[in-house]
Structures are given as C-alpha cells and as structure tokens.
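Note that one protein chain is taken out, while the other chains of the complex remain in position.
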Amino acid sequence: MTTHRLVCNAWHNVLGTVPPALRIGDGDCVVTETLDAMGMDKDGVSRAGGGNPMNGPIYVEGAMPGDMLLVEILRMTPIRAMGWTRAALAANVVQPDRVRDLPQRKRTEWHIDIAAATVSLAEPVAGLEQLVLPLDPMIGCFGVAPALGQAFSTATSAENGGNMDYRGFGPSAKVWFPVFVPGALFFLGDCHAVQGDGEIVGTGVETAMEVEVRLSVVKGKSAVWPRGETEDAILTVGNARPLDQALQHATTEMFDWLTSEYGLSAVAASHLMGQVIRYDVGNVFDPAYTMVARIEKRWLPPKVPG
Amino acid sequence: MTTHRLVCNAWHNVLGTVPPALRIGDGDCVVTETLDAMGMDKDGVSRAGGGNPMNGPIYVEGAMPGDMLLVEILRMTPIRAMGWTRAALAANVVQPDRVRDLPQRKRTEWHIDIAAATVSLAEPVAGLEQLVLPLDPMIGCFGVAPALGQAFSTATSAENGGNMDYRGFGPSAKVWFPVFVPGALFFLGDCHAVQGDGEIVGTGVETAMEVEVRLSVVKGKSAVWPRGETEDAILTVGNARPLDQALQHATTEMFDWLTSEYGLSAVAASHLMGQVIRYDVGNVFDPAYTMVARIEKRWLPPKVPG
Amino acid sequence: MTTHRLVCNAWHNVLGTVPPALRIGDGDCVVTETLDAMGMDKDGVSRAGGGNPMNGPIYVEGAMPGDMLLVEILRMTPIRAMGWTRAALAANVVQPDRVRDLPQRKRTEWHIDIAAATVSLAEPVAGLEQLVLPLDPMIGCFGVAPALGQAFSTATSAENGGNMDYRGFGPSAKVWFPVFVPGALFFLGDCHAVQGDGEIVGTGVETAMEVEVRLSVVKGKSAVWPRGETEDAILTVGNARPLDQALQHATTEMFDWLTSEYGLSAVAASHLMGQVIRYDVGNVFDPAYTMVARIEKRWLPPKVPG
Partner (left out) sequence: MTTHRLVCNAWHNVLGTVPPALRIGDGDCVVTETLDAMGMDKDGVSRAGGGNPMNGPIYVEGAMPGDMLLVEILRMTPIRAMGWTRAALAANVVQPDRVRDLPQRKRTEWHIDIAAATVSLAEPVAGLEQLVLPLDPMIGCFGVAPALGQAFSTATSAENGGNMDYRGFGPSAKVWFPVFVPGALFFLGDCHAVQGDGEIVGTGVETAMEVEVRLSVVKGKSAVWPRGETEDAILTVGNARPLDQALQHATTEMFDWLTSEYGLSAVAASHLMGQVIRYDVGNVFDPAYTMVARIEKRWLPPKVPG
C-alpha cells in the first residue's frame, strides 16, 4: 500500500471526465489539502474561482464501469483556524419573508480551535455567546465522474455523488460510489468543520482541511446510488428533487442492498426497514436535495458470503 | 388537578368540530384506552371502522382560538400483546417494481412483551430470527379540531396535528397545538409499540394502549404549526407535500420560536439553526408528509421572560 | 323538470356535510346568485366572511355514495359591473424577490361591460390602456361534500372538487363529481369574469353572477376524480401537491375513462393519450394544485354501450 500526496495547482468546478491529476493503484492512500468552498486555501489566499473547487480527479487503476469505488475517509485535519458561514437561512427552506431583509451573502467568520477541537463564532452574537460546538469534520462535496461524458457542477449532486453535504461523511466513514468511467476519476473538496442538517444557511463552517483517504476498487458488485458505512450503521444516499424523490432513491438503494447482500427477502427487508430505518437530511439548498437512509448494524443479519 | 378516565363507545375518523366526549378543566389529566389503527381493542375485538379511529374529542375549559394547547404525554402502556404491521414497503417510498408482487395489505403479527419491553415478529422470518426491538411507544395520530368548520381525515395531517407518525411523540414528550375552536377539541389514537422513520410500510407496530395525558391551555402565545419538547430537545412540525414544503414549514416554525421566545435576532437564529439543526422524518405515507425540525437544548440560550 | 331558485342567507366556507339549503329532484335546475370570493354581493354589500363563501348545499334526491353527480353549467350571467383582482403575482409562482415589494393584498378593480361582454381595468395602468378582454365566465369553486364526515376549506380542492379555478368550467361545460354522501350536497360560488391559467395573482376577475345549473344523478358509474366535458373535448381533473401529483391523478382518471367507457385496451389508451393529450393548469395558488387532462372529441372512438 502506497500513500500519495496530491498537491493541486488547478481545481475543477465540475465532476466530469477531465485529465487526472494523479494515478494511483487499487487500495492506495492519498493525502491532500482542500480549498474551502470559495477557493481559499489554508493561508486565506484565493486559489480558485467558482463554487466548491475540487481536488483531483484521481484515476484509480483497475476501476471500470460497473465496479464500485470504496472511499475510506481515514483522517480530516483542519489546517486553518478561520471558517466561515453565510449569515441567513436560505430562502427556500423557510418562509421567504422571514429572511428577505437579511444579508444573505454576507460571510460570517467562525474560529476553529484545532487543539480543543471546537468551533465558535469569531465575533460575539447576542444570545450565542456561549455557543461552542464540537469540531465534527465532514466532506461536503466528493464523488466520481458521471457516465456518458456528462459533467455536473459541484453545486449539485447525482448518482455519482457530488455536493451532498451529509454530516455523516466524516472521519472513519466508508463510502462506495458506482464507477461510470475507467479509473473512476475521484474528486473531493468543500470540507466543513461542523454543519447542521440540510446545510440550510447554504454553508457549513467552511474551511481548508488536510484529508487522507484510501481508494479501492470493488469488483463484481454494483449500486445505483452511493452507499456508506459508519462505525455503527450502514447507509444509502439519494440525490434529487423534490426531497420525496431523494428519499425514494435512498430507500430503494437500501432495499436493494439488504436483499442482495444480507440475504433478506423483499418481505423481510420491508419488515426490517419499516421498524428500524432512520432518515438523515443532507443538502436541501442545491438543485438536487440529498436524503440518507440509515440502519444501525445491530439490527442487521450477517452478510451472505459471495 | 383532576384525572379523568375517558371510556369511548364511539370513535371518529376525522379531527373536526364534533360534540365532545369529555369536558375537563385546564391542567387536568385524562387516562384512556385507544384502539389500534384498524379499530381493534385490547381484546382483539373490532370496535370501530375506518382508519385511525380517535378517542375524543376532549373539550378543555378555557381554550380559545389563538391559544395553544399543551399536551403532556405522561404514560403509554401497551394493553395487548399483539401488534401488527403491513408486510411491504409502501409503493411511494421505493421504486414501485421492488414491491409490485408483495402482499401490500397483508397483516403481519408482532409479539409485544410488555414485561420485557420488547417487540418481535410473532412468526419467524428468515434473516430476522434475532430481531428483538426495544419497546418505544408513540402516538401516531393526535391533535385538535381545525379552523373554519373544517374536518380532516385521520389519514392525513395539517396545522392542527393529525396523523404525523413521529416517533418522538412518546412518553415524557410535550406537544403544543394551536387552538382553532373553543375548547380545542383534542383527539388521540393510533398508538405504535415501535416504528421506523417515515412509517414506510404504512404502519408501525399497531396496537392498543392505555395513554395518560395532561392537557393545559397556554394563553397569550400562539404558533402556526405544532411544537414539541423532549427530554433533550425542542422541536417543530410541518405537515405538507412535497416533503420540501413540510421541511419549510417546520423550519419556519423553529425560526419563529427562536426569535420570539429565545431572544435571538434573525441572523442569530440563522447561525444557530444552520450549524445545529436536526431533521427527523415523520409520516411519508399519507396525503401530507411530516418533517420535524429539532434542536438540542444544550445549544439554546435561556428563554426570554414574558 | 323543475327549476328552483336558491336564495341564500347563509354561506359556507367549507365543502362538508352540513344541513342542505335546498332539496331538488334528479335532473332539476337551480338558479342562484353567487357572492364574490370575499363575500360581496351584486350590490357590493358584504354578506359573508371568509374566503369563497358557497351557496348551498343542494341535496339531490337519489344521489348515493358510489354514484356520480352530473353538473351542467347552463348559464353564467354577471350581475355586477365591478370585478376585482389582486395586484401582484403570488409569491409561490415566481421568484419571491420579483414581488416582494408589491402590494400583494391590494384589490384592483376591473370594469365588466355586460352588454359588450368585455372586461377591462377600471383605472388606466401604463402599458395596459388597450387591454380589453372578452368576458369568459367560469366557476372557481364548486363540488360536493367529501367522504367520512370530512369538511374541506373552500381555499383548497380534492377528489370532491372545490377551489379548482379552471377556466374550462364555464357555460355549456358539464362536470361529473363522485358522490360521497347521500344527496351529494352540491356547493358553488367564487365566479370569475375571466382568469388566466393558474390563478397566479390569487384571483380571477372576482364578481357576483347569476348561475343556472342542472343537477342529475348518474347511477352505476363512478370515478375517483372529477370529470368534465366541453363542446369539443372531454377532460379529467387532479387536485394535489406537487403539480406532478395532480397531473398523475388527472392522467389516471383519463386512462380509466378511456379504458372503461370507450372500449380501449390499456395499450390503445396509451397510444391515444401519448399523441393527443393536452394539459391545462388550474389553480397553482392554493394548498392543492389543479391539473386538467383533456382530449379533443374528434380523436375519440365511439363510446361502448352500457
């Protein structure tokens, strides 16, 4: 197993089939420093334009359409003490009159105390003087190149991942993406120090991070939507509008997973999902919304060998 | 404080302005035995038709339009060892072809072990032989009469509550409903021994329960949507389609709560909600879907007196 | 055949099971004067509160659940020269910032020239000095009592009709409503002198009209959603959110009509609908949106006897 360091001088505002920035072997690790959502690096220097500039893509040897790419998030280390958010709820998640006079695009700064592993507002805000949040890092936008020569803005998400903004995608999480092009072409960026469900102010606490991931090819299994695993749960992701449709995709993917790999009949999968499923809301700010279906491992039967 | 026992001989399939079954004082308690969602009582005898037959309504002295009715769920005790679910995921939460050949309306029985506080399938199902769920009681359908002489089926939900199927509405939870008619006219029924998010098989584990609630009138505060409180969080409820709209209602109600009672400015409420909000999915099976916005109490500033 | 004159002294803001204002025989006609959407009568006197106050209900002898009620709109005569609209696009049909500073609730008056059969702004508006619209009367809100003791606000619509605001429901149109309660309990009101698709300013040109309808019971045929017929087309109505769902209901009802009464197989109905269907947008302002599916009669095969 090899660990590569990916140092970027150019970034992408789409997930698509573009020349790889790095080629690695199946199972290799990559360490890379991400820019924040506006393209600022760890020193506060603007390095890239557009929204959510991506590091990559990384070509993984052996990955072919029909495979899955396993992404293990091994480590996420903030490399800047300054994070920022927008100052108002997005107009689509609240009655618009509530926020019509707020400075929607204004940036508010937060202090990331890396040693203490906490996040707090840089300037005092009345009523929130005591608000000290635990650092809870996550990757907002990552995924692989889509099929057919398509290229999707990092403002949105689809079957190939993208800007899902799910707080479960943090250190120790595993994510499987369907592979659509040779080499998979993996992108990542847009890391958050902490974020509520839905990314309802249009941001988490946006900052620069050093991220370490391991990328592996899974042959002979496929999925329509991203799948994931945390310490205590398995999960599936749907990205679409309206949110009902995202929920339907995530639920279908979970159903398919349970019936194909856990040996459950359709009725048994219905029984299990009906009584133990949990839904988490990812991004509800972007063109496609994200819904996650999650089942705790303690309720799962053993995996079927094969 | 008085405790009343409400014994019903007739039930309602709507929440509307119908003659009260009981009149109580502000702050009184009520103990009542509910039927299950199909109208079966604790002995398995069919007592009422339609879906989700309601006990009530209960007229609370002093409640007037513009007030809020506080419902404290003091106790929920299963009074039948048999619960049941449907055997297949609802066709709207999954790709329909996954469930097209399943027995959608078939009832599957579960065993409720009241002493052990567990719930498990009555007949073994391959792969789920070890599935023993903790008893986690909740009220599926409850609320008050809506405004304007309207009457809504207990198959759906709206500003007045109704069939929200939110697993957070269990013992020790508090819920505030806006009052639309004199006496509020409170209804309840449709209790579940356990349920996953979304009620995605169209049921939780449906059973009969003895429920004890305290009903109190809150003067001088009002809300558009139901509000709630659990041991460690406050929450707001939106009921609508699509799910995006339900989320928008719940988020708006939380924003209004934080800015009116917790002294936060609109910007401060945005900051807080943006980084700590959690969304829970209630019913996604009925005509109106339910979304809950939740904030843990540890992040809240003190309430403003008044 | 008898013609009844219905003179109301009380009006309803719901479609529900309330005592009938009139009982008529199957096939009788009724002439009645409606109030406008705010309760003003032909003399501009406020007679009723709430939105869309309804004349009725009319109990039709012999109508029973499972039947259909045929409503023939024989005549609609404006009885007031003043109509009014709201002055701004509704915030949900346009990017909210476009209308945030407009006087949303302000009433603008229009002049209805009954002799010339035209409608024009009462006060000149720059750029619209030449705008003279043909009078095109329609019933905004009508329908029957829903099932189960439910009662729905005249601000919305459902399987029983209600506030559909479809401009095809004018003189010479026929509409069939499913009957849910004995006597059907037919309500009508909220007439418009003219209206664009969608009722996107929240109103048509609201006025008082004298309406003549014939009400007949159709035994042995049923429908889930309202059906209609104009001089040159048949149509079906879906009322729901989002608009996709309304479209799905209307399409399903058309499919069912073609396969049950026109002798088409499912494949033949698909062929016909696929190449000739037209969709019209009714209300997109209310809690439930309205979509109409329409097929010109010239494309229809002969009805199957029976």
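Just so it is clear, A, B and C label the chains in written order, and each chain counts residues from 1 on its own.
To be clear about the criterion, a residue touches a chain if its C-beta (ideal position, glycine included) is under 8 Å from a C-beta of that chain, and two chains touch if they have at least 3 such contacts.
Computed from a prediction, not measured in an experiment: that's the story for all the values here.
Asks: Out of C:T85, C:Q150 or C:N163, point to the residue that touches the absent chain in the complete complex.
Replies: Touches the omitted chain: C:T85.
Asks: Of the residues C:C29, C:I58, C:I112 or C:V201, I need the one that contacts the missing chain.
Replies: C:V201
Asks: Which parts of chain B face the unshown chain closely enough to count as touching?
Replies: 91, 96-97, 100, 242
Asks: What residues on chain A make contact with the chain left out of this view?
Replies: 12-14, 16, 18, 50, 148-153, 240-242, 245, 287
Asks: Which parts of chain C face the unshown chain closely enough to count as touching?
Replies: 85-89, 92-95, 98-99, 101-103, 108, 119, 121, 125-128, 130-131, 133, 194-201, 203-205, 241-244, 247-248, 251-252, 255-256, 262-281, 284, 289, 299, 301
Rule of thumb we're sticking to: only the chains that are shown with their structure count from here on.
Asks: Answer with same or different: of all residue numbers used at the interface between chain A and chain B, are over half used by both copies?
Replies: Same, since over half the interface numbering is common to both chains.
Asks: Skim through the chains and flag the pair connected by the most C-beta pairs in contact.
Replies: A-B
Asks: I'd like to verify one number: the distance from the centre of chain A to the centre of chain C, where each centre is the average of its C-alpha atoms, in whole angstrom.
Replies: That gives a centre separation of 47 Å.
Asks: State, to the nearest whole Å, the distance from the C-alpha centre of chain A to the C-alpha centre of chain B.
Replies: Roughly 32 Å, centre to centre.
Asks: Which positions in chain A are in touch with at least two other chains?
Replies: 242
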